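Some chains have been omitted; the remaining ones sit where they do in the full complex.
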Amino acid sequence: QIAQELAVANVTELVNKITENCFEKCLTSPYANAQEGCVDQCLAKYMRSWNVISKAYVARIQQASTSGEI
Amino acid sequence: KEIMTFLEAENSKQKVQMSVHQFTNMCFKQCVPAINNGDLSTHEEQCLNNCVNRFLDTNIRIVKGLQSLQ
């Protein structure tokens, strides 16, 4: 059940960050028009970025762990 | 049981208020560029209304988009 709560927290954090970033990149003041196409592309780009960052970070942790740094 | 109902109502009221704080903080930065007087112009008020509605649209679209990825 703890694992499940953490999973929920992670999805909530992901949704919040994507919404903030894609709102910032796709919509501009006076916010009269929806930009659904841009939001969909931005979501796809963000998920790909998440994977790139995640791989790079885990690689650094493993490298530091192998070399005895941590 | 009445206490539980009270706590749940307080909790959701609290969440709504915290969201209003977040949205006001974000939309005020974008929709009120300069301080000339204490009133809101029609244009500023319209921008604030659009801002929160477009943000919520974006949020809903991101949630649906992530659900369709699963």
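Residue numbering begins at 1 within each chain, and the chains themselves are lettered A and B in the order written.
Heads up, the rule we're going with is that a contact is a pair of C-beta atoms (placed from the backbone, for glycine too) under 8 Å apart; a residue touches a chain by one contact, two chains touch by 3 or more.
Since we're looking at a predicted model, the values are computed, not measured.
Undergrad: Since each distinct chain appears just once in the view, could you give the copy count per chain for the complete assembly?
TA: A x3, B x3
Operating definition for what follows: only the chains that are shown with their structure count from here on.
Undergrad: Quick check on the complex: what are the chain B residues that touch chain A?
TA: Touch list, chain B to chain A: 30-31, 43, 46-47, 50-51, 53-55, 57-59, 61-63, 65-66, 69.
Undergrad: Which part of chain A faces chain B closely enough to touch in the complex?
TA: Residues of chain A touching chain B: 11, 14-15, 18-19, 22-23, 26-32, 34, 36, 39-40, 43, 47.
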